[in-house]
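Just dropping this structure here.
All protein chains of the complex are present and in place, except for one that has been dropped.
On to subunit A.
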Amino acid sequence: MRYNERELLSLARQPAEKAAEIRMSVPKKGSVLKKRLVKLVVNFLFYFRTDEAEPIGALLLEHCKITKEEENVFSISFIEEPERKYCFQCATEEQCQEWVEALKRASYEFLRRSLIFYRNEIQKMTGKDPLEQYGISEEARFQLGAHRL
């Protein structure tokens, strides 16, 4: 699958939601934990060798599961391949919890659900659709449809 790698690399250079040096392993046979600079930008998680400017890789954080594993450790797996886990070993349990919380909220789909929730709440409280003033109430992406996940 082709993708605009250049633009993705540019995204990796943007200010991050969160960034830290964390030991990480990929779901490959014989993979060991290696220290990486892990950077969360919008719904992508980039990981770099600590002394390099360009990321080794990127993970799109949609339809993924963030699991707290043993102490200081969490993992990311994807819905269609739940056994393949990217593991992250943090320095402290606190750091681990912070990352788990941040990653759970990092997807575009999560943001969309939040928006629909707020829109609904405001409408109930005020009787007005808050998106009307922006002229976007009819946009497909903001609809609370029964078919939406």
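Details
Convention: a contact is a pair of C-beta atoms (placed from the backbone, for glycine too) under 8 Å apart; a residue touches a chain by one contact, two chains touch by 3 or more; residues count from 1.
In this text, contacts and distances are computed from a predicted model.
For the chain of the complex excluded from view, the name given in UniProt is "Sesquipedalian" [choices: "POP1 homolog, ribonuclease P/MRP subunit", "RALBP1 associated Eps domain containing 1", "Glutamyl-tRNA(Gln) amidotransferase subunit B, mitochondrial" or "Sesquipedalian"]. Although one chain is not drawn, its touching partners on subunit A can still be listed: residues 1-11, 14-20, 39, 42-44, 54-60, 62-64, 78-81, 98, 101-102, 104-105, 108-115, 117-122, 124-126, 130-131, 134, 136, 139-141, 144-145, 147-149.
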